[in-house]
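Missing here is one protein chain; the remaining ones are kept as they sit in the complex.
Should a chain be cited, it is by its letter among A and B, assigned in written order, with residues numbered from 1 in that chain.
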Amino acid sequence: MTGTVEKKLSELGIKLTAPAAPIANYVPFVRTGNLLTVSGQICLDADGKLVAAGQLGGGVSIEDGQKAARACAVNLLAQVKAALGDLDKVRRVVRLGGFVNSAAGFGDGPKVMNGASDLMVAVFGDKGRHARSTVGVAALPRDAAIEVEGLFEVS
Amino acid sequence: MTGTVEKKLSELGIKLTAPAAPIANYVPFVRTGNLLTVSGQICLDADGKLVAAGQLGGGVSIEDGQKAARACAVNLLAQVKAALGDLDKVRRVVRLGGFVNSAAGFGDGPKVMNGASDLMVAVFGDKGRHARSTVGVAALPRDAAIEVEGLFEVS
Partner (left out) sequence: MTGTVEKKLSELGIKLTAPAAPIANYVPFVRTGNLLTVSGQICLDADGKLVAAGQLGGGVSIEDGQKAARACAVNLLAQVKAALGDLDKVRRVVRLGGFVNSAAGFGDGPKVMNGASDLMVAVFGDKGRHARSTVGVAALPRDAAIEVEGLFEVS
């Protein structure tokens, strides 16, 4: 029997695969008290391929950036499931930090990050409504178009 | 009757207006336990206009950047007031994260961010002394010159 949140994921056609291993000497999440800090996730798909590479305001369209942001959110959820076993233990998505690979002057980062935020609300409902910071960065690991980190209150 | 902190704001000639609504699918703040996480605020004035647009080390002077950083801090306070009702419930400004829209090589981000930090100390005194990270980013929402996020310990 799967929990409420995973049923919702399934309805959305999202299957969580084994989460990406960190590409360096760190861990994907740390729990301290009721707070779960999840490492920045780049926009890899289930096959480990980048959903979008390069810069917004450069070669990457807003639509592709949104898909990439959604992939980051899926990867965050895979890490949360690995950490907790059960996504129903998430009491609140506290914060998402969105780093958008951006050409100078690209001002539509928030539209791109909605790809991640919308998924959290679709999956968790009101518990998925989070604080957020979105900034445009010069470069990201593997030239990913977007990286998203997360902070969750958990039981 | 207004609280101590709001009296101080009033002495500084600062009026908190209705805080900016998030420009995307997220919320302006989340409280978990005694920690209040406030979403990144760009440098909008009371009329919703950018105090400064563009890059430091480009068209924006350090002085204008400082005014913009101060505006971000005012917007953070407006969100804290919306969250708590009373700014006297702030026990400590824990952390400010400053994202300065910067041309490559611009090394004076800390001077710019002082516009935000100085206001916190002016308003809260020792409780306003915070940890801080300042970085220069390639792009910000609406091409704002600066964005600041905040973490507060509250009662």
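To be clear about the criterion, a contact is a pair of C-beta atoms (placed from the backbone, for glycine too) under 8 Å apart; a residue touches a chain by one contact, two chains touch by 3 or more.
The structure displayed is predicted, hence computed values, not measured ones.
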item	value
Listed residues B:Ala20, B:Ala46, B:Ala82 or B:Ala103, member touching the removed chain	B:Ala103
Touch list for chain A against the chain that is not drawn	22-30, 32-33, 37-40, 54-55, 97, 99, 103-104, 137-144, 147, 149
Chain B residues touching the omitted chain (full complex)	34-35, 57, 92-96, 100, 102-111, 113-114, 117-118, 121, 129-138, 151, 153
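Heads up, the rule we're going with is that only the chains that are shown with their structure count from here on.
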item	value
Where chain A and chain B are represented by their mean Cα positions, the distance between them in whole Å	25
